[in-house]
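Have a look at the structure below, then the notes.
Every protein chain but one is kept in place in this view of the complex.
Every chain is named by a letter (A, B and C) in the order it is written, and numbering of its residues begins at 1.
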């Protein structure tokens, strides 16, 4: 299924070839608008019905000095006519807006790849900033690539001769010229972009809207007229996706929608307490735009205040949510412990980034799993879920709310930088088919009722009563000191402490009965099971699919539920000779699995701030298959 | 060796019996001075050369309302003529100063035990406060105990007829009457207590000193003259302890001395940043009295400021130390991550208490091990040590400083409530025999030196250079963002990140080469190895010793070094059929062992805010031995 | 909201919970508990709409003793948690009990942000100038040079004044009273209850175990008139048994004590207290007066108006719902760029 692109099936029209998939990487200066260019191409491509996956990669600096290596911002898009799982590794096309972008990314373009260069930015000063001693356009170092040189600045300015914009504003349109060219090259529809430009700018600044639109079209026409590319390509609609309504969605967006959907389905408003931090801030931004859905957002003074405020809101009967990234989760540990002890529902979303400490804030990693499991004092069990892709973040958030409310417990949701900012098509669920979440606040107590017990439990879920302030007769006191069973009074009784410790543990363990069994990509028995969690789903599925044709007995499986594990996980693993656990950390899921199932799982780790590539997994599995044969 | 006391060998003097060991529990109101009474008996007993172990058990309230059950404060002391490991479980003698104390503790006195009651406090009002419906002195519920009733108040007041003190102050002396009686009963020397009373009170308030002294003596004489007890007992010097100079020491004290000793041996002053929290506060108190040893103590505004200030001090070339308990450790996670990234030495002492959340602050537990290992964002390896007894806290603190300085790393030391406030005799080390700790600050750089690299490492330890501010030519910048190898500049390079992650991991793993192999109580092979960490050492040693005579093949082993594990641990465990891991948590060491060694270790947990008792372990081992025979 | 509808008004006793009060005998906290229960009864509050939230400390045991809803949270974080409670349900009557360590030390940041936001929460700060629960270390409000377990040679830190800090943070209401001044304390609490935004009440509280007599220099009945000054809105700032001594600010804005009837001074020369000053400067001048050289100001130091945070937050939500409240979940899920396969 995976094919060398640009060598695809010859289409009927002499100049048009059909491809199965394409990977494009846009790279330029932070100020060059690469993220915008990439998302426009993505949106257009989604609307055309392809499957796709994206990977934005931007610097920590807001605007690093123009033209420098740390200032390079990139956006990779992979689109296809079949079901894909990752944004891919090596691109087929690299658009480099300046020498710095070229230098940072050229290594990953295969030798026959298409390289589109903006020659306007290859002046000596630009080369120096990018630390090129020689001009790569001239020193032969680009030999073998299919290089297309365009002076984007000159062409943009020519296009905008008549525009009233100043020089700087005109300059800023050059990314649209490149976008137009690529639209021609891949036979994309220009209309959605023209409309989007109108929507974004027409009101605020019609001149800018107009200029951008002109330049996109000019880029398209330029490619068409000049015959710069010998051939243009098409990638037809993805056919093996389930049919239905789709939209392209980023992980942070999907999380927000999942929360709001759970809010509607439980009839409880969301209260978000948050403190901005990369790469989680966009959740705060997005939810603060959902006030019309009853969402309250509170930008707190710090992470501790954020989680405490969310817990306070939960106490009053709202869905308390807090969002953060690793360093913020480290700060929230004590307060999460309070939520464990007071058994209040709370959703803690941690969008992981590279650590330790400040680490590499804009890079992805999965190294907060054990922090989520153990990062609190005392025995403090908390359910842990992980979104396995940008679109899966919807269901993960929804499930987290369900579990929190049904079990009266804080729940930690792990996402990561790659999911947060990556995107893929999402089969939009039908609102009416989403499960309801039932919430029962204890009603007002009348004189004749049996005595009210705040720590009386639902015998099935072990969830305690939710008795919210404002309800007559339910006055009670809770807090962080150990609670007596039933009454919830302070207790230092040794047996009570052991009992309550076990109740809290069993309550979380019991959630296993409310979650689906884990399923596999490929057969549910064989030689090697690739077991992952969270965002490794894409590469795992990709690797299994890639190895399928060869008849290797390799299956994949990726956990959304980590604490507790799905009930069938132990049995499933036993049906494979070897379990391989790839993680973007130093073996954290591996530790949990080895401890619980005492299986000699093989840990495969990558700690580079980057996702796994499919071929890395394939290679590792091949090694194991070889070992198994020995 | 362990014998029923009060049935001991008949001594020559008709009225004196020799015993091998005695367990006394003093229990009374928070205001009754039970902790003081207990420590006086302990001190006297230490000076008389017995082995001993103590277990104080006091309420969270400062002064809970007098006479109530939550206000009961207790102090247990076990002393012996042989090497003991725990303060024991059931006492031989219970001194109950009021009905509440009786009610809380009577269940643990064996039926033939000696019960000394203060009858002055068994008035109806007292009984009501203790929630006694009937007077236990009259309802036969104390039948079978050897009850000795004394009106301590009356006797005390009689003794103090002449004293100028007011009634309340006289009342307060009654604990000394009980102490005097017990001194007679166990043939203890009264002198050290008389001297201590002088030392404490004579200057501030000579009348109080005088009154207390009179009352101790009166209690002694009262027991002597009235023949209240048929027999008195002796416990001779412990003979199987190594000979040398001893003192009785509490865990928190020993930690402080270990830190100061390491300071002298490394020639670097201690900087303690701390925020008060039970049961760690006494470390702050004690170290603030060591200013003459160059110790700086800084009571910070919170736990985060405390650890950050200590890290700042470490940056300048001091020994940075921070002390806390579980909830405080949860708050320090982010800053410890900064210490990991900047590779600065730092000692973090966590005196564990019952959790989660506020939990039961005055009760012990071992449930912060995984928090110490994993409670930070990202891959953030930190060495973890645990004190295995009050006196072992000295060596543990010393070792923590050594490792921090030699490896340029934060080190977490775990202690717990039972160690902190418990005490035992300590074989005082000879200052000159303590190992030196060598520290090499990088010297000032001259123009001709090779370029200074803050992240250049000692190839053996992987410790980076310590280049302290104020040194000419060594200016450099550090921080929480990933560091480039050698230069320490900011780096987002994927391979560098992986490299540095491995360096940090390997550095900590390499510490295994600088620590001693773990040793066993009992042979180093057999049927069952009881493997513990921290304060379970006492009960484990006790259990092994108790089972020795029966010929069971049971050995014990208790870890002071948990990350990394001692090199020989894996092999050792393999030489036993079964490994039993008792922990005051829900299986945290067990998780680390099972993951690392893939051994089906049996976890045995107790989460009651209490230490293990020897007989609990014996029972569990017996079950396993039975299973092994099946 | 705070009065039960068809029920007889509650008595002070109704506000007592069934839990045994466990402060040390003689602790100033008892008097405060008493004053709060009495004030709540007088205010006609009901039990189930009232929430008492605290941090950690002796003082923070308070909620257990109130027959209302109660949340004993974690050290220093009560202002943040209470903000969540009040914003999520503005109909609740939220009271926060905290200590000088809880509020000024670990919780300092949440404290100042609560005040600047002006969330409608009433804060009772039990200032005993010591850490009680952890057995007697100095606190941020302890006087300099204080010898405690952690400062055997005396504390070095300059003390923090909760009132000054609150002024700096933009507090809209600040009152001050003393544990043993029952009716006065009750009155200040009732004034706080009437305030719309955050109302801070600093209460000097004697810890008879670890800091006994901390306020003796002005708390005792015999010297109260000379050593304290009651700030009454619109009235001259006078004190003394004969109310013949007054305070004013000199040209350098330094406070001065004057005696009415001496040196030609009349009541007109004494400063008239204005609790509603736009500028916090006057209150600041009084808060910063030396306790040794001046009478201690009690009563209402500041009382100004700013909209309560929780109201504005919820108003935005309401506006958004009025404007775009008809958006269906399905429409939200669909988004603007839906396509079909």
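Note that a residue touches a chain if its C-beta (ideal position, glycine included) is under 8 Å from a C-beta of that chain, and two chains touch if they have at least 3 such contacts.
As the structure is a prediction and not an experimental result, all values here were calculated from the model.
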item	value
For the chain not depicted, the shown chains it touches	A, B, C
Candidate in contact with the missing chain, chosen from A:70, A:473 or A:570	A:70
Option touching the unshown chain, where B:123, B:146 or B:247 are the choices	B:247
Touch with the omitted chain, as defined above, among C:91, C:312 or C:331	C:312
Options C:196, C:274 or C:337, residue touching the unrepresented chain	C:274
Hidden partner chain, touching residue among B:144, B:436 or B:470	B:470
Residues of chain A (touch criterion as defined above) contacting the omitted chain	61-66, 68, 70-71, 275-278, 281, 284-285, 288-289, 291, 297, 299, 301-303, 327, 357-358
Residue ranges of chain B at the interface with the undisplayed chain	43, 46-49, 192, 237-238, 241-249, 257, 260-261, 264, 271, 273, 290-296, 298, 300-302, 304-306, 308-318, 320, 334-335, 337-338, 342, 428-431, 444, 469-481, 489-490
Chain not shown, touching residues in chain C	106-109, 112-113, 116-118, 140, 153-154, 156-161, 164-170, 249, 252-255, 274, 277-282, 284-285, 288, 306, 309, 312-313, 316, 319-320
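Heads up, the rule we're going with is that only the chains that are shown with their structure count from here on.
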item	value
Cα-centroid distance, chain A relative to chain B, in whole angstrom	46
Whole-Å gap separating chain B and chain C, where each centre is the average of the chain's CA atoms	40
Multi-chain contact sites of chain A, meaning residues that touch two or more partners	334, 337-338, 342, 479-481
Sequence positions of chain C contacting 2 or more other chains	56, 72, 74
